[in-house]
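Omission of a single protein chain aside, the complex is shown with its protein chains in their original locations.
When the chains are written out, they are named A, B and C in that same order, and each has its own residue count from 1.
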């Protein structure tokens, strides 16, 4: 009788949906799991010790971190203002902020070239100040930031929205300046959303391929000229074939996965600052 | 006096944040706007008439659409089950579903090769059935789906979660089968989230570069061998330089933008089915 | 008819256990319990919407324990109605009939008839999110009853309504039950609802059924503190109200007639708070409309105050201060007059 009762809960809908869901889950998980386990630890270790590989991975992580830091510095204020103020055309503006997610990555790179390229506009301006973007670390950072910062802005905005504006009002009447209110009340309470947005931004930044390829293929970094890891994988694949590309792919997938899982766990746990 | 009063609202925090936010907004909007307006309509029209360009754009849109449809078919059931059932390790599972967002795009392509490549596993299996993925439309679709379906699943799951489960329970007691309940109560009420998730998925799919490059560079399509638009832009840039790549980049940015804004407006408006 | 035997349900923290209910065909059965006693889950378990650990449910002699919710012939109406927000009122009511694939014409006729019963024909084209609480409740009831369920489960159907709407809905529930002769299980934490509507009442306490009986039984011989506390806080009578000028009525509560301010007529319930009753040793002329001679049958000391039971008959519980009791020398067997104002009487 209990057997029947247990089976009864699996009605036809759940069975059909379960089957379809299983296909989707396998489709996502199989490639990840299969690739992660396809190279021996020794091969991976040897690959990591190649100077081209480790300088590439270092460059990717470092540029991703820089992009995230700059994104925090400029994106968090924007997110705060969007959460607290209403204005005409806000909806459209918020839509435009999400545009980098939509446009083809290589086209994003070209769009960035139009603004930051040596012969154009800001590029010229900043060039006079000695800052160039084409084939430099700054270019990698800018390409990464462009395609990934919308994730941070969206998440931070939702975080700020969930902080009761009356907490800020009370703090003001208690004698706190707007800056003190922001750093001692609003930011600590929205921190979790900002942090998990940063993790998403960082993850998206280090995985970027197209925009970086256009703007900054090989860049001078730590005395070498590495390229970012996603490009390295593609280069090895197109020049030497799958077998040669595999260990690098596995390595960057594993590193991305471990960093993402660790940071995500931290984001879910760290309710308090 | 009213002048003073109006200025008073712009306290120092708002000024500083406004400045930083302005930098961020310009950083995102300038490249998009500048590129969109940098080519004359005549040039764009001529570019669009090149067979290489329009077959590439058609391929991109068509493959993106197919990926989204398959994503809906398999991802919506998964999202529904995740919204309605709890199980051990659900948190971890939901994290793994988001993994394709994190891993480098080119590495994602390699991971897919490991499962769908001719000499591997599923690829072999499906190869016997006459379905191959390397350098075919199916490969483009799979690469696009892999990197973009998490957006749909997350959005659909949140949509299903916001539908009161008691609506489903009442419908059951009124004599409706689980399937009728799903298609006549749950789906119409979660439709808006699913639709806007589909828009995000489609946008992410047509913008993908790295994974498609690895899995299916040039594919047979409508009697030609086009590549997807993001790759076309990068190829033209690396082979012929910026001036030659520009009109194509502008074209795909404009098409993506228009489609995204139109679909997003539809998603925000279409509260009822 | 519905019969529940040995039902056991896990409420995540505590258990509902050994739930036995036997409800006669056409009976209006009340399940009474304090907030948080798991009453909603009990209804969902009966309807097949919540997993049960043990026990059986039968409807009209058929064991439905292993049937799906849509096969049981049991309808449920939740406290906050949960109307389908994407369907019109008419489509809401028609939903059940369309699910069981009735022909279109028959659906049309049934929906119209049910809308007439509830007086909501005007609302059929409306969007349910624009309705008031009382209107939503009527639509939810119509949606449930149009499928002609063998049993109707009501989850606190009156508790979210304002007092005035609540009174009207209560009358409508009683009327609909009388006309459609559906078997009803109605869960509530409100005693007056239980007394006004229930043929029989089951009291749930700490996950078990503490008592089953007529409302009078339960109130006279309460075996849970929850009921006892309520029973001591009210004088409750059932009677026949007859017209006595606009806004006033004379209620015959068996033996004596009391005057009350109400528009209700016919079978009614009346309640009177013990602190609103005066005791005097002699009759007197005052503006109080109700004055009766009786005998003190019980005195219960409660610190600063004393609960005095005066048998007229019926019994009235009166609350007086200790000094007053001493001064008037109230003691068992003494002959006294009780007096209370017409405005102190609550009719429901």
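In the analysis below, contacts are C-beta pairs under 8 Å (C-beta built on N, C-alpha and C of every residue); 3 or more make two chains touch, one makes a residue touch a chain.
Because the structure is predicted, anything quoted here is derived from the model rather than measured.
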Point to revise | Contacting the left-out chain in the complete assembly, out of C:150, C:261 or C:299 | key: C:261
Study note, to complete from the structure: Contacting the left-out chain: of C:111, C:161, C:219 or C:325, that is C:325
Exercise for review: Kindly note down the residues of chain C that lie in touch with the hidden chain.
Suggested key: 245-248, 259, 261, 275-276, 278-282, 284-289, 303-305, 318-321, 323-325, 328, 330, 339, 341-344
Exercise for review: Would you write out the residues of chain A that touch the absent chain, in ascending order?
Suggested key: 164, 166-167, 169-177, 180, 184-185, 188-189, 272-273
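Throughout what follows, only the chains that are shown with their structure count from here on.
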Review point. Whose C-alpha centre lies nearest the centre of all protein C-alpha atoms?
Key: B
Point to revise | Inter-centroid spacing, chain C versus chain A (mean Cα positions, whole Å) | key: 59
**Study point:** Rounded Å distance, chain A centre to chain B centre (Cα mean)
**Key:** 16
Review point. Multi-chain contacts in chain A: which residues touch at least two other chains?
Key: 11
Check your understanding: Which residue numbers or ranges of chain C touch two or more of the other chains?
Key -> 68
